[in-house]
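Note sheet for the following structure.
Note that this complex is displayed minus one protein chain, with the remaining chains in position.
All chains are identified by letter, namely A and B, in their written order; residue positions are counted from 1 within each chain.
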Amino acid sequence: MVSLHSQGLADLIAGTDIFYSLFCGAAIFLMQCGFAMLCAGSVRQKNVKNIMLKNILDACGGALGYWAVGFGVAYESGTFMGTSGGRFFLHDYGNYIDFFFQFTFAATAATIVAGTVAERCKMVAYLCYSLFLTGFVYPIVVHAIWSSDGFLSAFNPDPVRGVGMIDFAGSGVVHMTGGATALVAAIVLGPRIGRFYDEEGNLLDKPHTFPAHSVALQVLGTFILWFGWYGFNPGSTLAISPAGYGDVAALCAVTTTLSAAAGAVSAMFTDTLLGFIAEGEAEYDLTMCMNGCLGGLVGITAGCSVVEPWASVIIGLISGIVYVGASKLLVLLKIDDAVDAIPVHFANGMWGCIAAGLFAAPRHTALAYGTAEYGLFYGKWALIVNQILGVGFICLWVAGVMTPFFIGLNFLGMFRVDPLEEKVGLDISHHKGAAYNLDVADADDVNELHMSKHGKGETFNDA
Amino acid sequence: MVSLHSQGLADLIAGTDIFYSLFCGAAIFLMQCGFAMLCAGSVRQKNVKNIMLKNILDACGGALGYWAVGFGVAYESGTFMGTSGGRFFLHDYGNYIDFFFQFTFAATAATIVAGTVAERCKMVAYLCYSLFLTGFVYPIVVHAIWSSDGFLSAFNPDPVRGVGMIDFAGSGVVHMTGGATALVAAIVLGPRIGRFYDEEGNLLDKPHTFPAHSVALQVLGTFILWFGWYGFNPGSTLAISPAGYGDVAALCAVTTTLSAAAGAVSAMFTDTLLGFIAEGEAEYDLTMCMNGCLGGLVGITAGCSVVEPWASVIIGLISGIVYVGASKLLVLLKIDDAVDAIPVHFANGMWGCIAAGLFAAPRHTALAYGTAEYGLFYGKWALIVNQILGVGFICLWVAGVMTPFFIGLNFLGMFRVDPLEEKVGLDISHHKGAAYNLDVADADDVNELHMSKHGKGETFNDA
Partner (left out) sequence: MVSLHSQGLADLIAGTDIFYSLFCGAAIFLMQCGFAMLCAGSVRQKNVKNIMLKNILDACGGALGYWAVGFGVAYESGTFMGTSGGRFFLHDYGNYIDFFFQFTFAATAATIVAGTVAERCKMVAYLCYSLFLTGFVYPIVVHAIWSSDGFLSAFNPDPVRGVGMIDFAGSGVVHMTGGATALVAAIVLGPRIGRFYDEEGNLLDKPHTFPAHSVALQVLGTFILWFGWYGFNPGSTLAISPAGYGDVAALCAVTTTLSAAAGAVSAMFTDTLLGFIAEGEAEYDLTMCMNGCLGGLVGITAGCSVVEPWASVIIGLISGIVYVGASKLLVLLKIDDAVDAIPVHFANGMWGCIAAGLFAAPRHTALAYGTAEYGLFYGKWALIVNQILGVGFICLWVAGVMTPFFIGLNFLGMFRVDPLEEKVGLDISHHKGAAYNLDVADADDVNELHMSKHGKGETFNDA
């Protein structure tokens, strides 16, 4: 009797944990849709097909690249990276849901870049990059910070300074990696024509902002991303059955919510305040609100499982300000980010890692990580040191690998589209025509229809 | 051995119940996206940013307001409301997933109003209102009907008339509260310019209907809402592990589906029939179909766990008719609801509460509520009396609090935008420009591109 129970319980535990990762992974996968909508909404109408194609292809390329190589590089044994083992091509690895869940993170890291380089990056460059990122660059970061062999990993049997780096769901691993790549790419690629310089290369009096072609798509994307984050953060427990895991997941759901809300509010009102000081007029900027919300989500991602709810509100409030500041800094530096992904993912990814080192509370680090270390504001230094090291490592690694990669692509003429193609837009140049066709019916036909139906000889325009 | 099992099973139960509320809460959260898309699609193009910003901000403000105050008011002890305890600011309350799940309901109640007052309500008024609703007005209703201290609550240890009010997922608590607020707001705020009166205030010969700017967004929103309802209704079991809870949740999924389907069909054909009688022509109105569907969803929300599937079909059919009738009544009364949220949420919320009192089946009330009371059609009066009392309480409470609130805002000139701003639209007036920019590429550039590529000297227009 007891042994039957044992078996029934063990089966149920196995099934429930798989179900949990299936739900969370699916929600994270939907973030691909969120990114696609957000990016597409943010660009000009003439590049919508191009950016969406990139968004789909990096999900697809990410799946194939991560299956073939990346998953093994990330989680097989090895000092710097996994080099052999059953995870490569999943040829001898039975924990399928683990691959599925991890793939969704890799795809997220890859797709962050699409928006930044939108409207001027060649498709072939994007394909090369996204395979390189999901197959190699990102997995190395995962290996260092999340695998049991990682030199900074909290899951290393003997973690550095007794705790390793706390990056629960990837403010650093995912968002900084994607965001740092975007930053390097934006610098090498240069700004869009007409953003800071005119067609002849003369500096504009002030930077030109290209209006988003569809705010509706941006909002749709933002909400879908927020929803997906409920898979991203709580799901990073990787299981729900062990003692306390549910509590950790629940805390993640709450801190994620509060930080997102605080980020949205703080970014919007910061912008309103700055505008009021400069122009004497209070306006409410929807884009600021949305990106602040996303900034708050990125900012809580590292520490979602270890900070108190009140701390998540503070983290979110600061995230909003970090976003606004980083966005303005980029403009000052004449770095053109078509969707402001660098301020959202890179700057707030960095802030998220630091924030976890500041606010991590003893009772939560004990539960989520089984460590006696915690954040600076509670009195310990070890964690914040690790967090800063982690931030530095990601910056150096990504910049070190991606800079020559993009410079190489650029040198080979494979990175940036022809200026005329850029002016016309990539949809007509490379994708068989525009993304929308809003032609309406011929007015004569409409009148004929209405006359025929009503038989009263009145025309549509009269009605 | 047994005690290890005990522990393993207890942990799994805890984890699974948290997972259940996480999934359901996330699905409900996505309804924010549904409302945003539905509302944005329903308004004119010139107010899209404004309505979407309101939709995002009420989710964010709702999260912060409910965290700070609302959750405590709703569920801490007290006769009329919770006044102190660990739930305020979550400062001493460990059941995080409970907060997350309940927050999604508060946010839903808040966002219902956004659509009704669209196109003419000031942002600052909306912010005040949404904090007031999520922090105070809505929590009081929750306290009365869902908390263990509530005078009408079915969860009161000694429920009134042996059953309390059955409002399983909130036809009354959520939808009527939001809808009643919308009704009061619409009356105080007045109709949009050009809806019933022209710019000089002269009555129009017949009411003018402003066409929705994007039916695609409306449909998107409707489907997302329907999806979210599978979290809203089944999720209101609050757990899935106890005996019978799964069966209750499953019944909710079925009744929700059937009522939505029946509502859509009945509203559309009712409208088609009325149109045919009036004009002799059969047309199929997509908006009627969508709002009927939403009406069916609201109508089943109170009774989803206690009515038979066949009864849910009847409830849905009537919901569709209630929607059509209430919508026409509003027009007669010259109350302007930009998205017909009052007929959907207020009228059908009321119908849902009543319907639960009529159709609640003995076997289901016993399972879901552990009571021997049930609906009028099965022969008992106690429940329907409570339902009517609950409807009356919500109406009186919301009207009593919200009427002076909105009149006060109006008196202070904080409620309604300036007529010129209304004509121009709120996006240009307050949000830095229009929501869409569909500029296409310059035709000369396109021709130049095509000539350069093909080298045939043919122009784009020839092709």
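Everything below uses one rule, namely that contacts are C-beta pairs under 8 Å (C-beta built on N, C-alpha and C of every residue); 3 or more make two chains touch, one makes a residue touch a chain.
Keep in mind that what you see is a predicted model, and the values were worked out from it rather than measured.
S.K.: Using the touch definition from the top, which of B:289, B:302, B:342 or B:382 touches the missing chain?
M.R.: Result: among the candidates, B:289 touches the missing chain.
S.K.: Would you mind spotting which of B:116, B:214 or B:270 touches the chain that isn't drawn?
M.R.: Candidates B:116, B:214 or B:270; residue touching the omitted chain: B:214.
S.K.: With the missing chain put back, one of B:95, B:241 or B:410 would touch it. Which one?
M.R.: B:241
S.K.: From the listed residues B:238, B:254, B:314 or B:395, report the one that touches the chain absent from this view.
M.R.: B:254
S.K.: To test your reading of the contact rule: which positions on chain A touch the chain that is missing from view?
M.R.: Residues in contact with the chain left out: 1-2, 5, 7-9, 11-12, 14-19, 21-23, 25-26, 29-30, 32-33, 36-37, 40-41, 48-49, 52-53, 55-57, 59-64, 67, 89-91, 94-97, 99-100, 103, 123, 214, 217, 220, 281, 430-442, 445-446, 448-449, 452.
S.K.: Footprint of the hidden chain on chain B, which residues?
M.R.: Touch with the absent chain occurs at residues 2, 5-6, 9, 12-13, 16, 19-20, 23, 27, 44-46, 211-216, 219-220, 222-224, 226-227, 230-231, 234, 240-247, 249-251, 253-254, 257-258, 260-262, 264-265, 268, 283-286, 289-290, 293, 309-310, 313, 420-421, 423-425, 428-429, 434, 436, 438, 453.
Criterion: only the chains that are shown with their structure count from here on.
S.K.: Round to the nearest whole Å and give the separation of the Cα centres of chain A and chain B.
M.R.: The computed centroid separation for chain A versus chain B comes out at 30 Å.
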